[in-house]
Structure formats: structure tokens, C-alpha cells
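Omission of a single protein chain aside, the complex is shown with its protein chains in their original locations.
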Amino acid sequence: MSKGITFPFPGLFKGMGLTLKTMLKKAPVTMYPDEKEIPVPRARGVISLDADACTVCMLCARECPDWCIYIEGHKEAQEPAKPGGRIKTKNELDRFDIDYSLCMYCGICVEVCPFNALFWSPEYEYAEPRISDLLHNQEKLGEWLETVPKPPALESR
Amino acid sequence: MSDQPDTSGDTDVNPLEDYASEMSERLGAQEFSVEFDTVRVLVERDKWVETINAARKELPFFSWLSAIDWSRDTEVGEGVSDPEDLEERFEVMCRLSSVTSADGVIFVATLPKDDATIGSLTATIGGAEWHEREAHEMFGIMFEGNTNLVPLYLPDDFIGNPLLKSFPLIAREVKPWPGDVDVEALPEADDEGGAS
Amino acid sequence: MTHRELMHRSEAAVSVELETPGMTLNIGPQHPSTHGVLRLVAKVEGERITEIEPVIGYMHRGYEKLSEVRTYAQINTLVNRVDWVSGFANEVPFILGVERLMGVEAPERAQWIRLILTEFFRISSHLLFMSSYPLELGATTPLMHVLREREYLLELIEGVTGGRFHPNFNRVGGVKPNYGGGSQTKKQSMDLPAGFFKLVAETMDRMDQICDDIDTLVTGNELIKARTIDVGVIPADKAIEYGLSGPNLRASGVVYDLRKVESYLPYDQIDFDVISRTGGDCYDRYLVRLGEIRESVKIIRQAIDIIPAGPLQAKVPRVLKVPRGQVYSRAENPKGEFGYYIVSEGGKMPYRLKIRSTSFSNLSILPWILNDQLIPDLVAIMGSLDFVLGDVDR
Partner (left out) sequence: MNFWLELVISLVVMLAVVLTSALVTIYVELKAGSHMQARIGPYYAGGRWGWAQPLADAAKFLQKEDLAPARADRTVYGFAPYVVLMSTLAIFAVIPLGPDLVAANLDLGAYFLLAISSLSVLGILMAGWSSANKYSLIGGLRAAAQLIAYELPLVLAVVAVVIQAGTMSLNGIVEAQQVTLFTVGGAEIALPFILTGQIIGFGIFMIAAVAELSRIPFDMPIAESELTMGYLTEYSGIRFTMFFLGEYASMVGLSAIAATLYLGGYGAPFLPESMANFAGPGIFFVKVAALVFFIIWIRFTWPRLREDQLQSMAWRWLIPLALFNIGLVSIFKVVF
């Protein structure tokens, strides 16, 4: 017998006591589809888009390390504020897609957005049987917007 | 990092400097440099194995071995800052460190591009085998005396040395950059920051 | 007389009559005990391995090449995926290296947050070992018990950083200061959320409890002792020669912890011990890790008392351009010395980034240590080295 092993094998039976004790306790399980797991507010679940705030500046698409954001837009002339004023052009968003099969959830796009258009939502239930369905378009990204929680209060110290 | 002596400023008071000079003198190395608390000692290619074995008496811990490809021909990323002055070469680096203090030295040997051959450390440092194999397949550097220079990471039929600067990164070439489609010029982020 | 000597003797006696030709056994790349995609080509005689050739690279993602086309902020998202069970701890030496090149220093609060999160990930990584190692020896229950407790820790990490495994929370000059995303949300700070210290204190009590449970289930179990004591002994000189670091090195009697010798993060203001053993066998490597969980709990308890208020990030330019220079920056990852050799040529991207990953060196001892071992011991030894294939292949 190797060193450190004593005959009545107390360790073996102590371990059995622990498993028996665990068996008699209630299992700490969240019964997932019946009972939803609630992620913390900061959880990086899915990126939501506020399309009205987007100015098609392309910063997020350029900073994305995975090249998974596709944006298209066009310029549109805007009615001048007062008659005879200068005609402004405004960027209109045509397409904003995020390919979640490529995204690695780093959050760089949310960080670099200068116009309050991208937010993290903790939602996680968007698994798809087909990989191509993981490309979320503008409408789908907009739907996530209402799930964006308020940031948590901060520690006082 | 907080309590490290600041080395980017005046280097005269840096104790690492003394350490490095003493070390390189003792080992008969060519020259040394200390930047950002990183001690580099330049070793002649022919004395590579001998110097490192001698240095292991006080720095026994074999940390890593790798190489840099100094090249003008840059297919990926950003090139060197002064391509004209650059002497194209490989630098083979091996870091040894102490196991009692923070001391550690990176030994550097320069290899010409057309004759990238250097002695192998595997006779005395068993751990060097994998590192040398990696450097061999990634840069094409030959380690004389290492009998097992078969590819470590790459498939057996792979052609090329991926970490050479001249080796293209296919993943970035088969797909157009999504940031390339432009609607208008980039807004100056700093100016627009408080606009909305 | 040990079992091994007895086995040798009895085999010698038997082999006179029963000469069996050797056989090549291909273990992996899909095999339950290879933690992913390690492949071992073993020549075996019966159950005894006469020669072994590890084949790695099935998960080679080329991070060193990818880093050459990414900005420093983008690389930060890559390096926490090198060893994915200790993501934050991998970011720290990289960011420290870049900070050294740029001559910035993180504010004190950021340093303490880094320290606390690094220790969280150390506990998390070691807890994963505590769950997978008994599984390799055949005990299935520690896995569930330990992962259950680890979940509380991961939730704590997620509450601060937003990510469970890949926090991407380090920034050059501090930690992520705010949510980002325009003027409204930009002001919303990413500082520790309310109730964090209380939650940490509770979770650390849980960690103490699970350590005791692990003691009951695993440490004291005689079958575990029989499987691990005197198995896979790595002497100190071999460990140093192969570049083993972290708990694997300390189990061989070399008391070397970068948290003590390198002055990075405010570890010097904390009272903690470096756990080490002298045997160098699988059981010692296991015990060192268990001891380190307890030490990390101690560190975190002290840190949440000390942590000062203050800003999260120092002033850094908006577009990161790192001055020319070369730096080697290393830190004590849960698995050992994790370092980056950063070569900057003054641009937004590094000219070359060498990742000194821990498991790569830790695993390079396999051909030496597995020679002349039994197949069951192969599993015990490999598991005790605690490697992550992403960390080996990079």
C-alpha cells in the first residue's frame, strides 16, 4: 500500500457521507425552460440597435475584430428647418446586420459607438438550428432594444 | 508595474543596466540593451549554444524560445517604421530566468535570411525541442542538432512559414472588409461626442 | 517495495514465455481525457508505454499571426481566449506590457480590481481542475459539486465585467471605465456594482466550504491517494529544464511565484503564502492547487478591505499608438508564467507578438514523463499537469 493510506479507509466513508448528505438536500437547480435564469444587468447577451440614433458612421464595423457587422446607408436630403434655409443631407440606414455566428461578444462596437445606438442586452435565447439565421438584421436588432436593462447601481466604496 | 523603476527616462540609475552589462561581459556577448525592464543580450550565432548553457548556471529556468522576422516585404499588418534602414534578418530569442528572483535575460542571435541556421539547445534543454520545432515551421529556421524538426502545429503537407511577414493571412483576403463601404467621411469622433 | 517494482519483476518473470509484440495505440484527438484535441501516439507493450509522441496543433488558431493585423484593443479580445479558463489573468500581462511601452500607469483602484479579478480567475481555473481531475481518475461527483460552486464565482465575474469567461475588461491605463456608446451611456460607469463586496464575502465563504468538501471527497480518499501518490514524479531540475511553471513547478519543490518576485499589481501589500510541496508527484500538484484556492480566498478577502476609491482609467490617447520598443511582460497566470513579448514599431498594431503560453511549456514534458508509464497513469499524469489545449496550440 502506498504511503498515506491507513487501514480502515476513513476517507472513503467520509466521502460517502457527503454524497448521501447531498442526495437528501434539495438540488440547487434552475429548471430552465420552466423557470428562467435571470442574467446580471451587465451580461453581454446580445447587441441591440437603436436605428434612429445610428448615423451610419461605420465606426463599429471598422473596429470589429471579427468583421461581423455589415452596414449600408445612403444620403438623403432633408427639408431645411426654415424656408429658404440650407438643405442638409442626412445619412439613412439601409442595412445593419450583425452576424452572431462570427461575433465573439467582445463589446468593442458598443464601446466605440459615439451616438448611443448600440447597447448590450442580457437576452440569450436566440439559438437557431441553421447558422445563417444567426445573422440578425436591423428589425431583429431593434427588437432587442426593449430588453436592455438599466445599469446597476454602483458600490459606494 | 507600479513599483518598477521607470526605465524609459534616465537609464543611468537603473540597476538592471549594471546587471546586464556584467552578465554580457561574463558571457562574452556582443552587446546588450535594457529597455522597459527587458534585458536583451546579443550573442554571436556560433556561440549560441555555448553561451546559453553557460548562462543556465545562474538562470536555470528555460522560459521560451522564438524568433522575429525583420522584413521589408510586409503582407500583413504594419511594417517596420524605417524600411530603408532595415537590415533584413531573423532574430532568434531565448529567454532564461532565475527561479529565485525576477532576473531574466533574453538572449538574441541574428541570422541572415539566406542562411537561417543555428545550433540546437535540445542536447541540454529538453524543453527547447517544441519551441525549436515551432520556430522552425513558423519561420523556416534550421536548428542543427534537433533531430525531430517535424511540424508541430501545421499539417504535414503545409507549404510556407506562416509567421514570416511575407506570408499572407488568407482569412483577411477572402472576405472584403465590411468597414470599406463608405457612406460619408468618418465623423470626427471627438467633436461629435457630445452632439446627440 | 512499490507496486511498480513488483510489476517490473513479475513482468520480467512472465515475459520469458509470453513475448508479446508491441502495439501502437492512438489516443486522441477525440478522447475523453485529452481535454480537447490533444493526440498521443503511444507505443505500448501490454499496458506499459514504451514510447510516446504527443501531436498538438489541432487547435492552432494562429493568434500570433492574427495579432499582427489587429489593434491593441482588439488583441485584448484574443488573448483572453488563449487559455479560456483564466481569461482575465491572460489580459493582465499583455496590458501591463503595453502600458510599460506607453509609459502609462493604471490608477490604484484599477490595479486592485485587476488583482481581485485575477484571483477570481485563479480560483475558477483551479476549481475546474478540482472537478476534472477526479473525473479522469473515475470519480464523477466532484465535477458536479465543484462546478456548482464555481457558478457563483462566474456570476460574480459576470456582474462586474459582463462576461463569464472572456471579460475583455482590461484597458490600457486601467480597466473598462464606462459602458461606452455615446454621451448618455458613456457616463454610466463600469465600476463595481452595488453589493459587490457583500457578495464577494459570501462567495468566498462558499469557496472555503467547497474546499472542505473537496478535502472530504478527494483529498482524503484513499483510492485517489493510491492513484496519485508517487505517480508521475517530476524532479525539480527536470521541471526547470522543461520550463514548467506555476503549481507544477511549485509541487516539485521550487518556490517560485511571480506574484512575489515580479512587482506587478499591488500584491506586495497583501499577506499571502506561496504554496509548495516537495514530492513532485500528481498528488502534490493537486495539493498545491487546492492550497492556492485557499490562498486566493485569503488574498481577495484582504483586497476588498483595502481597495481604495478613485478613477478606473488613466488618461490615454483615443487612438492607441504604441511607441517603438520591445518588452517582455509576464505575470502569474493560474497555470504558471504567462508572458508576452511585444515588438512595437510605433503603429496601431504590434509588429510581432510572441505569446509565452503556460500550458505549451507545461505539456512539453510529456514525452519525458510518460515514458515507461502505464496507460491509467498516463491519464493521471496528464490530468495533473492541468493544461488547456487552447493554451498549448494558441
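Assorted remarks:
Letters A, B and C mark the chains in the order given here, with residues in each chain numbered from 1 onward.
Criterion: a contact is a pair of C-beta atoms (placed from the backbone, for glycine too) under 8 Å apart; a residue touches a chain by one contact, two chains touch by 3 or more.
From a predicted model like this one, the values you see are computed outputs, not experimental measurements.
Every visible chain touched by the undisplayed chain in the complete complex is listed here: A, C.
Set against the missing chain, the residues C:266, C:279, C:311 or C:376 yield one that touches it, C:376.
Against the chain not shown here, subunit C presents residues 3, 6-7, 23, 25-26, 31-33, 47, 134-141, 143-145, 148, 217, 221, 223-224, 226-227, 374-379. Against the chain not displayed here, subunit A makes contact via residues 12, 15-16, 18-20, 22-25, 27-29, 31.
Basically, only the chains that are shown with their structure count from here on.
A complete topology is adopted by the chain contact network, contact being made between every pair of chains. Interface comparison, B-C versus A-B: the pair with the greater number of contacting C-beta pairs is B-C.
Centre-to-centre separation between subunit A and subunit C, using Cα means, comes to 26 Å.
Subunit A and subunit B have Cα centroids separated by 37 Å. Residue positions of subunit B touching 2 or more other chains, listed in rising order: 189, 193, 196.
Touching of two or more other chains is recorded for residues 53, 112, 114-116 of subunit A.
Listed in rising order, the residues of subunit B touching subunit A in the complex are 175, 177-179, 181-184, 186-187, 189, 192-193, 196. Within the complex, the subunit B residues that touch subunit C are 1-4, 6, 8, 35-38, 40, 60-64, 66, 68-69, 76-81, 93, 95, 99-102, 104, 106, 125-127, 129-131, 138, 151-154, 162-163, 167, 169, 172, 189-190, 193-196. Subunit C makes touch with subunit B in their complex at residues 56-57, 60, 62, 64-66, 68-69, 96, 99-101, 103, 105-106, 111, 182-183, 186, 237-238, 240-243, 245, 249, 254, 256, 258, 261-266, 268, 318, 324-328, 337, 339, 341, 343, 345-352, 354, 356, 360-361, 364-365, 368, 393.
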